[in-house]
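First the structure, which I've put down as structure tokens, then a few questions once you've had a look.
A protein chain is absent from this complex, but the other protein chains hold their places.
Chains: A and B, in written order; residue numbering restarts at 1 for each.
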Amino acid sequence: MIKAAPMRALLLLGPLLVFLGLFFVWPLVTVIAQSVSDPSVSRVLNRTAAAIDGWDGTGVPSAEVQAAFRADVVANTDDMAMGDVTRRLNATKSGFRSLMGKTVSAVKEDPDIDLARIDDRWTDTAYWQAIQDNASPYTDAFLLAALDLERDKSGNIAAMPEGTSANATILLRTLWTAGVVTFCCLVIGLPYAMIAASVQGWKRSVLLGAVLLPLWTSLLVRTAAWMIILQDNGIINQALMGLGVISQPLALIYNRFGVVLAMTHVLLPFMVLPIYSVLLTVPGNLMNAAASLGAHPVRAFLRVLLPLSFRGVVSGTLLVFMAAIGYYITPALLGGASDQMLSSVIAFYATGSANWSMAAALGLILLVLTLILYAVYNRLSRDPVEAR
Amino acid sequence: MSGAFISFQDATKDYGSVRVVENLNLDIARGEFVSLLGPSGSGKTTLLMMLAGFESVSGGTITLDGKVINDLPTYKRDMGVVFQNYALFPHMTVARNVAFPLEMRGEAKAVTAAKVKKALDMVQLGQLADRLPGQLSGGQQQRVALARALVFEPRVVLMDEPLGALDKQLREQMQLDIRELHHRLGLTVIFVTHDQDEALTMSDRIAIFNHGKIQQCAAPREVYDHPANRFVAEFIGETNLLDCKVSENAGETFSVTLDDGSVVAAHGLPGLVAGDRALLSLRPERIEILPAETDATATGQNRLAGEILDTIYQGDHLRVVIETAVGQIIARTDRKAQEWPVRARVMLTFRAADGWVIAP
Partner (left out) sequence: MMAMSLFKSVYATLIVGFLVAPLLVVLPLAFTSGAFLTYPIPSYSFRWFSELVENTVWSRAILNSLLIAGSTTVVATLLGTLAALGLRARNLVLSSQIRTLFLLPMVVPAVVLGVGMQALFVRFGINSTYLSVIVAHSVIAIPFVVISVSGALGGIDRRVERAAESLGARPHKVFFLVTLPLAMPGVASGAALAFATSLDEVVLTLFVAGPNQRTLARQMFSTLRENISPAIASAAFVIIVGTILVALLLLLMRRRSA
């Protein structure tokens, strides 16, 4: 019985471990792999890639490498894929476009032709070097591009030219929007949690219920509600125009204001609940004790209640920020084109332009950010003494 | 071993590198009421859990009725266990709780119903059969737990501080009730407690635990009057312990020299020989306080001169603190006895049979 316990635990845990391994861990591993994989050259030129690996980078590769290259060219039937390869190689060493066109038709005619006779660029080390550099199925190009970086001709990491990529802008925008939402949640949520913890009976039930109700209600429904309220002929604009405050509807939706407002509404419970639960553990008579010791209420608040609620504030802040940086639905529905956050861009790359590697690279950045925040949160919530 | 119903032989329990029960030997006869008494962490509950089968045995054997039960699963052990928090099934009625062990044994419905009724009547809860445990008071829950543990006529009843959560009055009533049930049904009971009064009240024998070992296992009177060592002497009741040296050991009677050079006669543990350092244990209520000028030599009792430091009124008795040449001594006297003024010179006397010499 007692010895069978670990075995039984394994049998109980096993199904879920397998399930999550297959459908949770594996997808994430796929994302990571995708973000660093660049198979376009190595797939088409697979023999060349294998043979050129041993080349020392001086002079011209051996006859075997050249033969492998010719064999790859002959074997390839997918012109699109070859076009991809050419583009990639041309990006590393310009001149490949014309060289490859010439070479492919020549080799297809005579599979044993000497490459140097087709074009004397094949005797130039730099062209072979470009093939060797691109032969690896792995690349950091996408991860660098996700941060608006690239490798220059000599292989050093450098900033992309101004205006060619907006990924860093979007990343900063995501962090900024999440920060603003978190700040709003904190400013609204902290006093609210303190009030909720300080009252009793039905008042407390109402205050808590108001927080829990949105939490229980569909995210979509809440987002839809804000769209209805904020639209040009929504009740806010109608009311303001009815009162004669404005004559044209205010733009409340499809801009940053709408996104921040709705996200604050959606995420506020995640700020209030951790602070509230920490405050509940503070003895109710502590403020009275402070007062009896001569502390002015404001001073008692700053010196007693605020430090004690600090743990909840940190937890809530991390939770809200963590959730906010990964948000998709609310910005997608309530934001304009210039309010899109990282998630929207990832979704765009994945479904819109089918650039899987770019989507995966941005996804990996988002994933790592989230996991770091979660690790900190986990650490704090598990170790109450250290967090004080 | 032949007479023992339950027997622990070198029973040992390790939690990782911590040994919580160490090479423990204990025999319990059928129909006996044995209390396991000791401070928390002394291993008494662990031993009970090993007997019940909730904890594995790290070493040694446990036998029940001549059979080794080390690896017998709990559900086959046929022992009724009563837990400190009662451990009633919160989702079942009182009657279903009590019927549970009978259902597990496949008793016929009619038999079960009759036995449940009898068991509930025995603990005077027949009218609450359809309540849920949450609707009962602590004392009522305790009695349901008792009925549930007894209804299937287990071979042994194990109780783990069953009265710990009750208030004093209820606890004393339950002590008497359990004692009465034990006599009437001829139960074998093993009862874990940290309350010495409870153990003294209820037990045939008390096993006193410390650091995973039994310090002494004997009848209540024996552990109180003749503690086996310093731990037992201090743990059970209150005592004065005076440093001394054995001058003579004639079988049961000792002659010991106190630190001030005075020689007193006392009983004590065999095994101590002349010249050994020892402790003289003197129970406060066995000391008599007499005026200093009394000539007590004639009575043949031991004498110690002293001076009253304080007298404390405790309702049913007086506690007197006396300064002597061998240190402070506490004595208990009848509340009707004479009250001594502070600084009064007095003479303390006690009979040889009331002093008990133990190893230091």
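As a convention for this text, a residue touches a chain if its C-beta (ideal position, glycine included) is under 8 Å from a C-beta of that chain, and two chains touch if they have at least 3 such contacts.
No experiment lies behind these values; they were computed from the predicted model shown.
A.B. asks: Among B:H91, B:H183, B:R277 or B:R345, single out the residue that touches the unshown chain.
C.D. replies: Reading the full complex, the residue touching the unseen chain is B:H91.
A.B. asks: If the hidden chain were put back, which of A:M160, A:I188, A:V282 or A:L380 would touch it?
C.D. replies: A:I188
A.B. asks: Can you list where chain B touches the absent chain?
C.D. replies: Given the touch definition above, chain B has residues 52-54, 73-81, 83, 85, 87-91, 100-101, 104-105, 134, 145, 148-149, 152, 158 touching the missing chain.
A.B. asks: Tell me, which residues in chain A touch the chain that this view leaves out?
C.D. replies: 1, 5-6, 8-17, 19-20, 23-31, 34, 188, 191-192, 195-196, 198, 203, 206-207, 210-211, 213-214, 216-229, 231, 233-235, 238, 265, 268, 297, 322, 325-326, 328-329, 332-333, 342-343, 346-347, 350-351, 356, 359-360, 363-364, 366-367, 370-371, 374, 378
By our rule, only the chains that are shown with their structure count from here on.
A.B. asks: Can you compute the centre-to-centre distance for chain A and chain B, using the mean CA position of each chain? Integer Å is fine.
C.D. replies: The computed centroid separation for chain A versus chain B comes out at 66 Å.
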